[in-house]
Each structure stands twice: as C-alpha cells, then as structure tokens.
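Pasting a structure below so you can have a look.
Here the complex is missing a single protein chain, while all its other protein chains stay put.
Entry: chain A
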Amino acid sequence: MSVPVASLVTMPAPVIIARDLAKRFGEVEAVGGVSFEVAAGESFGLLGPNGAGKSTTMRMVGAVSPRTGGELSILGLDPDRNGPEIRSQLGVVPQTDNLDFELPVLDNVIVYGRYFGLPRKLIKQRAGELLEFAQLTEKSKTRIDDLSGGMKRRLTIARALINDPKILLLDEPTTGLDPQARHILWDRLFRLKEQGTTLVLTTHYMDEAEQLCDRLIVVDHGRIMAEGTPASLIRQYSSREVLELRFGSGRNGEAAQKLAGIGDRVEELPDRVLIYADDGEAALEAVRARGLEALTSLVRRASLEDVFLRLTGRSLIE
C-alpha cells in the first residue's frame, strides 16, 4: 500500500464495503449494482423513495438476504459464508416491529439477548440499562400491545443494542410515528451517534437524513444517484434557497411558463411551483415584477428533498 502509515492510524477501517452489490427477485431487479463504504463510527444513510431498494440493501447488509451479484464485506466477513458471525455483531431495527406480543417489555429484551448466547446475568444487567436508555424502565412489565408506536420502536432499538453491536442497522426508524415521538427517537439515536456507534439507516424523510447522517447515498430504482454529506449534496444539486409558490390548482403550469428565467431553475409540481435561487426574496420580487401574484409564497432553505427532486424529477413522498 502506498498510503503513509501515519494516516492509517487515524483513518478507521471500513466496516462495510459493497461493490456493485446487486439483488434480483426473478425478473425484477431490486438493487442494480450499488457501491459504497461505511467507516467505523460513521453515521451513514440511504435516502430514497419507497421501492428504491433501500430495505433490500439493508437486508443484504444484515446478512439475511443473499446477494445475486457483486461483492459485500461486513467487518471483513462475507455474509454468504459467515452470516451468524456477522449477525452476532449487528443490531437490527427492522421496518416493521417484530417484538413478541406474548411477552412483556423486559422479557422481549431478555429472550433476544439469549439468541446471541449471552449469559443471563449480563443480559439482565444490560437490559436494565437499555430500558433506561429507551425511557421504558417503568414499562418493563407492560404488554407490547399496550405500548405506543414510539415506545415499540424505542424498545426495538433497545433490544437491538443488547449484544453491544458494532453496527446498528435502522430501516425507516421513524416511519409512522407522530412528530413528538420522532423527536424523542432522534434524540436517542443522536446519543448513540455521539457514543461512536456506527449507524446505517434508511429513510425517506429528508429532515431525518439531515439530522442523523454524516454521509448518505441517494437511491432510486435500485441505483445510487448521488453520494456526499447532506450539506455538500445540497450545495451541489440545489441553490441555497427555494421559493415555493402556489397559484391554485390547475393554474401552476400556466404560471410556471411565465416564470422562466427567474432564479437558477424553475420546477413545476402538481400543487406548487419551485424557484431555485440563492436569494429567495429577490426571486419573489422578480415574480411580482412580472405581474404574477401567487396565493401563497414561501422562501425556505434548500433541503435534501430538493436534491432528490433535481436528481430524479420526483418528490420523495408521493
């Protein structure tokens, strides 16, 4: 290797390496050759709409779904040969909770710890700490049915941490939760990130990706559209600000015609027109100067949603 030894010490080794990773289900290509690396301690995101191949990629990384093409190495091991070894080092939070409804909260964590062959005493000690972390200590004897959606998710995360995993995989961790529950969950995940846990998460919420991911790939139709930090992706694919205009149903298209030339780019959506400009207020002035009055107008900072729109021509949530 030509890299100087000094830099090797500071650069953490990648814990996940995917090269042209692909998955076919018969005729259907779910993942069409994706390549990425995740370093130890990094928080890495897969952002994309439903059906983009994010969950399939996560299942391959989780060593429960064999790849049909390409290379994949998790902690230096091949999931085709060393599935149990890899899974012994992972924490997995699946898209749909699979807690045991017949057992109360604490027992769910304990039986899960036993799957790893951990000693009971260690499991009990850790389970107590993890329920504390998940803010579920008072619920330890509660039935799963009596937990809210946010509590179930937090319990699933606590359960996934019972083996002190090297990598935590989170598939759509906050989908279906109300805003308050999402914020509580983000806070917990952020703490894990601060403690240096390697996080890999999929999401179709751009705010989630912006808050939690150091680096992400934008995925669509089983392929990587772009890769970078949230800030660099926004810089690269969007202007600094976005002006959102609503002209009322049916009139957005007509208005968009007359807006050509204002800002860097004009994007017409069914319910609104977006103008990408570094100065949103100035763009709004320019719109008014053309004699157009929108029903509502809003200037906001550009987000990953805009990056996705630019890359695919579609919104993330349709």
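We adopt the following convention: a contact is a pair of C-beta atoms (placed from the backbone, for glycine too) under 8 Å apart; a residue touches a chain by one contact, two chains touch by 3 or more; residues count from 1.
Everything below uses one rule, namely that contacts and distances are computed from a predicted model.
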Given the options "Transport permease protein", "Protein translocase subunit SecD", "Protein-export membrane protein SecF" or "Peptide ABC transporter ATP-binding protein", say which is the protein name UniProt records for the missing chain.
"Transport permease protein"
Omitted-chain contact residue, chosen from A:Gly51, A:Gly76, A:Gly176 or A:Gly196:
A:Gly76
Sites on chain A contacted by the missing partner chain, in the whole complex
1, 5, 8-9, 11-13, 15, 25, 59, 62, 64-66, 75-77, 82-90, 92, 94, 96, 98-103, 107, 110-112, 114-117, 163, 166
